[in-house]
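Note that this complex is displayed minus one protein chain, with the remaining chains in position.
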Amino acid sequence: MTESEWPLYEVFLRGKRGLNHVHVGSLHAADPQMALHHARDLYTRRNEGVSIWVVRACDITASSPDEKDPFFAPSGDKVYRHPTFYDIPDDVPHM
Amino acid sequence: MTAALQAHFDATIARDRRIEPRDWMPEAYRATMIRQIAQHAHSEIIGMQPEGNWITRAPSLRRKAILLAKVQDEAGHGMYLYSAAETLGADRSDLTEKLIGGRQKYSSIFNYPTLTYADVGVIGWLVDGAAICNQVPLCRSSYGPYARAMVRICKEESFHQRQGYELLLTMMGGTAGQREMVQDATNRFWWPSLMMFGPPDDASPNTEQSMRWGVKRHTNDELRQRFVDMTVPQAEKLGVTLPDPRLRWNEDRGHYDFGPVDWQEFKAVVAGNGPCNAQRVTRRKAAHDDGAWVREAAAAHARKSQDPAQRARLTGEADHD
Partner (left out) sequence: MSEHDNPYDLLGDDHDEGHRWAFGTGFTDPLEGIDTSVPAGLDAGALARCCLALGDDALIYSHRLQQWVTRMPELEEETAIANIALDLLGQARMLLARAGAILGQTEDQLAFFRAEKDFRNVRLAEHDDRDFAELVGRLFIFSAWRLALFQELSTAPDPVLAAIAAKGVHELTYHRDYAARWVIRLGDGTDLSRDRMQRALGSLWPLAGELLRPDPDASEVTGGASTSPAAFGAVIDMVLAAAGLDRPDAVPLAPVSGHTGRDGVHTEAMGYILAELQSVARAYPDATW
């Protein structure tokens, strides 16, 4: 990684009718304010009223989704970096 | 231990379940997935260029807004896909270097020029149509982050295709000049759209392994045939002629027969000798290189902002939110 690279941030959104923040993906930004702006542009795309959290990916500590499962990688202190609980709403057709 | 991990991996694939970032996977699978996802991401970003070419000249403000929103969506798609590739340990700036260094590819269709405004509609209809055919099966890709990115992308691209087709319907119902423009654009994009599905199955060595890994769900020829079958009636409805004299319904097969694709042209374009290859990469490289000082400045500022003395000076800015 060179000095000029922008670190990875994970993005969490809570929609208008949501009860909690949901992990939706990641983006690169130079600082937290930029990350918020970019999250709004990329993940809410002109939608209003969405609460956004951005967190440096390296600040996230994660457990394995299946702790009892011996079949995760031995080098498995990799940070969990992608949503496995990305819910598709029921009313989206053909999904 | 590796044998057991491999068995678990194979069983996951066999049960049509998802491989997730923290799961063990064969290195070849990881490398293949990174390459496939990266090339898909590059395609979205490069694809912004031929379409973006007509934003400033769109002939109505509504069409201009629609096209600008579409190109913005494509930037977003590229980013979702780069994010998915990064969960496999890839680094986005490294992937960008590979793209602009010619070491990773993008969809060959974007190496064709957009020469008239009708190209915008035809790209929506044919190119996005072919992309959807390719991409819907990828929503069931064995790699979880990729499958989920594809679900989101497919949803957005179905609107893009619809918009493109609607523009063509409007133009075909318009003046003679508009109709000629649409026919001309169709003539130029039909065969390259068929090439988007890749080489024929008998010339596609990776297909078998990709299908075994759940990386690919259908063969190139299967998808190409499906696309033709769906598109011919749409062309009839538009009133455009597809530039293939051999195109005809085959009752026995239950599919449209179509003429031979010029695979020499395809190979040339994939090898870097298409009409726009150099131009596309040069543009991407220029944006990246010209932007280096900006990225560095933002990073430098972020480092300074962590310094307490600097923070004091900048808190005025924070109150301004």
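Annotations
Note that the chains take the letters A and B in the order they are written out, and that residue 1 is the start of every chain.
One rule holds for everything that comes next: contacts are C-beta pairs under 8 Å (C-beta built on N, C-alpha and C of every residue); 3 or more make two chains touch, one makes a residue touch a chain.
Predicted, not measured: the structure shown is a model, and the values here were computed from it.
Per the touch definition above, the residue from B:Ile132, B:Ala235 or B:Ala268 contacting the chain not shown is B:Ile132. Among B:Arg162, B:Arg212 or B:Arg248, only B:Arg162 touches the chain that is left out of the view. When the missing chain is restored to the complex, the residue among B:Pro59, B:Pro205, B:Pro245 or B:Pro260 that touches it is B:Pro59. Counting over the whole complex, chain B has residues 45, 48-49, 52, 55-66, 68-69, 71-72, 75-76, 78-79, 82, 117, 129, 132-133, 135-137, 139-140, 154-155, 158-159, 161-163, 166-167, 170-171, 174-175, 177-178, 230, 283-284, 286-288, 290-298, 300-301, 304, 310, 313-314, 316-317, 320-321 touching the chain that is not drawn. For chain A, the residues in touch with the chain missing from this view are 6, 15, 27-31, 33-34, 37-38, 41-42, 45-47, 89, 91-95.
Basically, only the chains that are shown with their structure count from here on.
Contact residues of chain A toward chain B in the complex are 1-6, 8, 25-28, 30-31, 34, 42, 45, 62, 64-65, 70-74, 76, 78, 80-84, 86, 88, 92, 95. The residues of chain B lying in touch with chain A in their complex are 1, 4-5, 8, 18, 20-24, 72-73, 76, 79-80, 83-84, 86-87, 91-93, 144-145, 148-149, 151, 155, 292, 295-296, 298-302, 305.
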